[in-house]
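Just one protein chain is left out here, and the rest sit where they should.
Going by the order they are written in, the chains are A and B; count residues from 1 in each one.
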Amino acid sequence: MRTSYYFTGTALAILFLFPLVWSGWASVRTDTGFGLENYARLFSSANGIRPVHVLNSVIVSALTVAGTLVVSTFAGYAFGRFRFPGRNLLFLLTLAILMVPYATILIALYVLLGWLGLEDSLIGLSLVLIVFQLPFSVFMMRNSFEAVPIELEESARVDGCSSFGTLVRIMLPAVRPGLVTVGLFAFLSSWSEFFAPLILLNSTSKFTAIVAVVNMRTASHGSIDYAALEAGVVFMAVPCLVLFAFMQRSYVRGFTSGALKG
Amino acid sequence: MKAMLAAVVLLLATAACGADEQGAADDGATLTLWTRAATESVSKAYADAYNASHRNKIEVTAYPNEEYPAKLASAAGAKSLPDLFAADVVFAPQYAAQGLWADLSEQFKSLPVKDSVAPSHVRAGTWEGLNFAVPHTIDLSVLLYNKDLYAKAGLDPEQPPRTLREFAEHARKIDQLGGDVNGTYFGGNCGGCIEFTLWPSVWAAGGDVLDAEGRSARVDSPEMAEVFALYRELYDQGAAAPASKGEAGPTWLGALQGGKVGIAPGPSVWLDAIEGKGVKTGLAPIPGVNGGESTFVGGDAIGIGATSSKTQQAWDFLAWTMSDEAQVEVIAKRKGVPVRTDLAANKYSSADPRLVTANGLVAKGKTPYARNFNATFNDPQGPWLTTVRGAFFGDASAALMAGNEAITKSLRQE
Partner (left out) sequence: MRRRAVSGALYATPAALLVGLFFVVPLLLVAWMSLHRWPLLGKPRFNAPANYTAIGDNALLRDAAWFTVQYTVLITVLLLAIAFGLALLVQNRRPGVGFFRTAFFLPMAVGFASASLLFLGLLSDEIGPVPSGGDSPALGSAVLLVLWRFAGFNMLILLTGLQAIPLDVYEAARIDGATRWQLFGRITVPLMRPTIALVLTMMITGSLLAFDQFWILTRGGPDNSTTSLVMVIYREAFVRLDLGSAAGISVVLLVLLAVVSSVQLAVLRRRSA
């Protein structure tokens, strides 16, 4: 029983980790052996990654994570603890975001950001990314708030806290695992999102790193520089992998603290 | 007397006007230029040279090849196209028809060198008699062959095939070297690759694949069928690499760089990339089945964004890119193909006879013209790829007949 558990688990773990390990290996393999040539090409070729692209990715990710946390915390609190007109409609609309083919509303979004003066802007891009993050994060935060014992909130109210005071002092610490999970996923998807920045950003100096990686993909007639491509994949994945590996405990708790019980 | 006076006044007026325009056209404006990643290095080379000698400043932004049309479409939908944008020349009629580029007819008419500007590219940028785009870069299809494998197989590396039949013989002979060496290679799952490499053989035989207006297909012509049959035989006999069947483009260049392919049609711009891997490569025109030669004049065309407010400055840049200075010192210097037929032989190309051969093909080759070209031929979901697959790997004559109908329907779709 025990050995079969470890045997199955290890075999599966190897299967799941293999592509990651392989991409790391492929990214340092060169014509002559091993080396960092592929990375050099990734950063030095005409359409490769520039420091400013990495900075842009960091800015967009930071804005998206912060925005998602603020909006979904307030919304989760509202949905989980209050009754107000339009509550169900808004909740369903938020979930419906999952059901729209991306390709469809991109042109409309592009037009819209133009109206708002947010064309070719990292802020505009972050707003769009926050919206696409809402179904998951609002759902998660609503359930996190619902799972907090009602007595906790009532004791705060007896102490004379306003609803905002209750949120900040009592509720936030209680929903922390949910916040970590929501923040982590917002980071992941904004860091590696490709289509939205491609369509919504217009100048090289505004591009995020993933756009540069995909730019590396093609020479003329669709031929691909695979080695530099894998270097790009690894470069994009490492920050996420490190974050995920270290925060394993927190997001597992985020999920299990009642967050996704439907 | 009166007439003469009028003429003098007119002359003065034009002169003054011309001088005025000159000043207004290079007034230090910043112009945005969009291009696809594959063309970026050329666009940047143009921009750097122009920026160094002008007050205007060109800023180049490149997008991934595959997603570039989507980027252009969404920018057009939001009425925020860049001042200048380049596009695959076969897409040019569609963009011209959709009004994405500004009308350049007047400016182009007064360009002194207009008659030697690659005629097939100029035609591609024309819609209903008006010019919307001019050539930006040129990429030709040619035969590329491995000189070492030629010598090994007992063929003369300086005697490339003169007919497509001879090409097939050479490929078979090299394939007999055995091991992992293959006679030839083609993109059997890539519509764009096949039109680029096979159509010149049809043209060389005097046939055609499309009518002049791009509204009817002639894919079922005997010339086209003969070319397909020849490649199909090479594949069936194993002289073409088995990977040709699945090749959708990504590994095409890599296959030629590997040095294991005898002779294959491909883009002339790959010459450097292949030799860079230490493969000694020869270059020859693509022949017809029984002789003749032609080429697919590909590359990118460029025009002024229809929503741009800086058309004068943008034209100043475009006119400059077609000048002797730009074509020789920017394009020829980096071993590119000049967009001017009168510059095929220049001080840089004369160092390498292969380049003179390639450059000379521009005047002989064709750029097919159709408004719905992309949706019909280049898009993997278009009817052309289905036809190609049938002609190579299925029931060829049925595929060409059905394909002709489907392609014509797609070409005419509004």
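We take it that a residue touches a chain if its C-beta (ideal position, glycine included) is under 8 Å from a C-beta of that chain, and two chains touch if they have at least 3 such contacts.
Quick caveat: nothing in here was measured; it's all calculated off a predicted structure.
Participant: Among A:A75, A:L122 or A:A186, which residue is in touch with the absent chain?
Facilitator: A:A75
Participant: Decide which residue listed in B:I58, B:A76 or B:A391 touches the omitted chain of the complex.
Facilitator: B:A76
Participant: Using the definition of touch stated at the top, determine which of B:A239, B:A375 or B:L400 touches the missing chain.
Facilitator: Once the missing chain is taken into account, the touching residue is B:A375.
Participant: Who touches the missing chain here, B:Q94, B:T184 or B:T281?
Facilitator: Only one of B:Q94, B:T184 or B:T281 touches the chain omitted from view, namely B:Q94.
Participant: Residues of subunit A in contact with the chain that isn't shown?
Facilitator: 5-6, 8-9, 12-13, 16-17, 19-20, 22-23, 26, 29, 70-72, 74-75, 77-79, 81-87, 90, 93-105, 107-109, 111-112, 127-128, 130-131, 134, 138, 163, 188-189, 191-195, 210, 213-214, 217, 224, 226-227, 229-230, 232-233, 236-237, 240-241, 243-245, 248-249, 251-252, 255-256, 258-262
Participant: May I ask you to list the residues on subunit B that touch the chain which is not drawn?
Facilitator: 66, 69-70, 73, 76-77, 79, 94, 98-100, 189, 242-248, 250-251, 254, 306-307, 372, 374-375, 379-381, 385-386, 389, 413
Convention: only the chains that are shown with their structure count from here on.
Participant: Would you pull the subunit A residues touching subunit B in the complex into a rising list?
Facilitator: 46-47, 103, 106-107, 110-111, 114, 119, 195, 198-199, 202-204, 211, 214-224, 226
Participant: In the complex, go through subunit B and note every residue touching subunit A.
Facilitator: Spelled out, the residues of subunit B in touch with subunit A are 32, 37-38, 40-41, 44, 59-67, 70-71, 73-75, 77-80, 82, 139, 187, 190, 192-193, 196, 248-254, 266-267, 269-270, 273.
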